[in-house]
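With one protein chain held back, the other chains of the complex are shown just where they sit.
Here is subunit A:
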Amino acid sequence: MNAIDLQNLDISYGDTKVVFDVNLAIPEGESFALVGESGSGKSTILRAIAGLAPDWTGSISVMGKPRSHHVDRAVSRQAQMVFQDPYGSLHPRKTIDAALSEPLAIHGIGNRGERVEAQLKAVGLDQRFRFRFPHQLSGGQRQRVAIARALMLEPKVLLLDEPTSALDVSVQAEILNLLKRLRREQGLTYLMVTHNLPVVSFLCDRLAVMRHGRIVEIADVAQLKAGQLREPYSQELLAATEGG
């Protein structure tokens, strides 16, 4: 079964169309990356899957079930998003415990205390962080909380929008290791947006290169490692990363 299936997907913001005719099938358990420059529409695809960009045509299926244009609780339980900026994605006046319990309350799931404890443990945070506020945590710790929050509903798919680009190199390494371990332990599927090709090389199996709202190339990560991307634009991205 495909964890994510996108067919003839066009996405608009108001009158402006930003993503054109995207077809993508991501099998369960795969880690897939979307790369490209800002404005290429990569984040918009994640937002459409998560229900944050409702103005789309075509079809989006998550774990075999087509998604509606409205708030879709079934999809929320299967796919959760982690955002780029750990400073902006946590409510400043809510404790970590409140932030992590909220999805459970919305979906009417009991046994909240234990679940919060379990997820904090899964992302490698000590229990003493449970009743702190986001401003009392470092950037890396906050990103761990954001990942724990996404995992609260035990989804099968994580939508990762530049999860490490706001972090220092050494903290980035910790979060990348964490993501790799979680995927192994919980059999998650990742759809990750990034512009950092080495990160793709570390964490992903396949990648799609996007430009001006279209996918220009889908490649295996082995091709990326060998520097054998087909399209000239992909080669350009690769050259920019390696410094020519």
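The rule is simple: a residue touches a chain if its C-beta (ideal position, glycine included) is under 8 Å from a C-beta of that chain, and two chains touch if they have at least 3 such contacts; residues count from 1.
In this text, contacts and distances are computed from a predicted model.
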{"item": "The complex's invisible chain, by UniProt name, from \"Hydantoinase B/oxoprolinase family protein\", \"Winged helix-turn-helix domain-containing protein\", \"Chemotaxis protein CheY\" or \"Peptide ABC transporter ATP-binding protein\"", "value": "\"Peptide ABC transporter ATP-binding protein\""}
{"item": "Absent-chain contact - pick from A:D97, A:E174 or A:D205", "value": "A:E174"}
{"item": "Absent chain, residues of subunit A that touch it", "value": "37-38, 138-139, 168-174, 176-177, 180, 195-199, 201-202, 224-227, 236-238, 240-244"}
